[in-house]
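Let's look at chain A:
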Amino acid sequence: MTPLAQRLHAVLSTYATRSRLVLGMIFVLLATIFLLINIPTSGVAEMILFPYLFYCLLWMSAWSNGISDQGRWQFAPARAAILPGYRAPHRMVLMGIYLIPVALVLVTSCMRGQSLPGAHTAVIAFLMTLTIAASTIPSGLILGTFFGYVAFSDYIGIDKIPQLLLDHPHEANVGGILVAIGCALIARRRIRTLSRLTEDDPEYVAPTWSEPGQAARTQQRGALQRTGETSTGPAACRQTIAAFDRWLNRARRWNRSRRILLPTIGEFAVLDAKTLALLMVVGLFLGPLGSFARSHDEPPPGIFPTLLEGVRGLAWFAALIAPPVTAIVAGNGLASRLKTMATERLLPLTRRTYVDSQLVAFAACAVGVWALLNAIAIGVGAFGPPEHGDSVFAASLVTYLGLSFACVIFNFGITAVLTVTSAEFAAIFLITGACGTADLVLLLLWLQGVPDFGWIPACIGALLAGGAGVLFIQHARVLWRERELG
Partner candidate 1 sequence: MAASVRFQIHPSSGVPIYRQIIDQVHALVAGGKLRPGDLLPSVRTVARAADVNPMTVSKAYSQLESAGVVERVRGQGMRVLAPADRPAPKRRRAEFRDLLAAALHRGRQLGLDDDQIQAEVDDLLAAHDAATAEQTANR
Partner candidate 2 sequence: MPTPVYIAAGLKKSFSGNPFAQNYVLRGIDLTVQQGAVVGLLGQNGSGKSTLLKCSLGLLRPSAGQVTVLDEDGWDLSAEAKSRIGYVPQEVVSYPWMLARQVIEYTAAFYPRWNQPLVDELCRRWRLPLEERVAALSTGQLQTLGIVLALGHEPELLILDEPVASLDPVARRQFLRTLLEIVADRRRTVIFSTHITSDLERVATRVAMLRDGVIGLDGEMDELKDRVKRLHLAAAAPLPKDLAVPGALAVEIDGAEASITLANFDSSIVDQLRVAWNADVTVQDLNLEEMFIAVHEHCGGAAPSVANANNVKSAESDDSRNVPEIDCP
C-alpha cells in the first residue's frame, strides 16, 4: 500500500476539482458565521437577511447533497472495492468536510465569548448530519420540513428555547456537546455505509445515472428492478402513473405542436407530482401542529380553524418562494434535456418550431406553478383580510401579482440564456441564486410596505424585470436554435 499521506493528497485533489463543492464550502462557512451573529429582530434588515439565509441554507443542502453524491461516486464503482487502501482516505476526507463547519462554529462561538458554544455546536452538527444523510431521505420531505419550519417558526415557540437554554447554560452546553457527538456518530456511520456500497444497495443506482456506458446501465437496470420502482410503489403512485399512461395513450391524436410539448410536460409532471404529494403530507402534519403551538396559552379554537391557519401559513410561504425557484428550475429545463434533444431535433420539425415549443412548455410550467400557488393562497385568504379597505387591498394584490409574475419571467429568461452554454454549474447557480434573492427581497418589501412605497416603484420594477425577462427569452430562442448538440 502507498503511504496514507500520498493517498489522502490524491483524494483531496479529487474533491478540489469539483468547483461546486469548493464554492459550496465558502457559502456554508459564510452561512454558519451569519447564523451565529444575532439577527436583527425587526425592520428592513430582517427582510433582506431572511431570503439571504434561505439561499445560504439551500446552498448548504445542495452542497452536502453534492458531498453525498461525490461520496457515492467515489465508492460505487468497482474500483473502490479493488484498489488497495482506497476507502480509508476517502472516509477521512468526507469526515473532515463534515467536521469543518462544526469546529468552526464551536471556535467562533467560544471566541465571541458566547455562553452557549455547546448548544450552537449541536445545532450545526444536527444540520450537517441532516444534510449529509440527505440522499437517503426523499428531497421533497427535506424541502417540506424546511418550508414547514420556516413557515411555523413563529408558532412553534422556538423563541422560547434560547431563554430556556440561557437560564441553564451548563446543562445546555453539556447536552449540546452530547447531541453534537451523537450527530457526528450518525454522520460517521452514514459515511461508512457509503464506503461499503455494493450493487445490491438501491442507493448504488444514483451515482451511475450520470455515468455513461453499458456497464453502468446494466447495473442501474438491475438496481431498478430490485427496488421494483417501475412496477410497484404506493397505490396512489401507481394510480397516478396509470392515469398518466392513459393520458399518454391519447397523445397520438393531438396536433403536432401540442405533441412536441408532451415529453417536456411529462418529465416535469412526474417530478412535480412527487414533490407536491410530499409537501401536502408535510403540510397536513405541520399545519395543525403549528397552530396548536401558537395557541399554547389559549385553548385550541377547534380542529378546523387550526387546520385553516396552518394551511394559510403554508400557502403564503409557498406562493412567495416556490414560483421564482420553479422559474429557475424550468429555465434550466432545456439544458436538462440536452441528451434527448439530439434525437428530438431530427423529428420532422424545423429547429425554430422545436425550440419554441420547448421554451413554451417550460415557461408554461413556471407560469402554471405561479398561477396555481397564488390562486391557492388567495383562495385560502393567505394574503390577509383587507385591512386597508377593499379597494386598496385589491389594488395592492394586483400589483403584488404583477411583480411576482415579472420575477418569474425574469428568472426563467435569465436561466434559459445562461444555460445555453454548458458553463460552470456554480456560476449559473450563483447568478440565479442572486436573482432569486433579489426577487424575494422585492416581494417581501412590497408585501410588508404597501402603504409606504406606493404603486409607482412597484409598477416600474415589474415592468423592468418583466421586460428584461422577455428580452432574455427572445435571446434564448435564438441561442438555443443555434446550439450544437454533440
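Simple rule for what comes next: a contact is a pair of C-beta atoms (placed from the backbone, for glycine too) under 8 Å apart; a residue touches a chain by one contact, two chains touch by 3 or more; residues count from 1.
With respect to how the candidates were assembled, all candidates are chains of the complex that A comes from, given by their letters.
As the structure is a computational prediction, the values presented were derived from the model and not from experiment.
Asks: Touching chain A in this complex, which is it: 1 or 2?
Replies: Here, the candidate touching chain A is 2.
Asks: Within their complex, state which residues of chain A touch candidate 2.
Replies: So the residues of chain A touching candidate 2 come out as 212, 214, 217-218, 221, 224-225, 230, 245, 248-249, 251-252, 254, 256, 259-260, 262-263, 266-267, 270, 339-340, 342-343, 345-351, 353, 482, 484-486.
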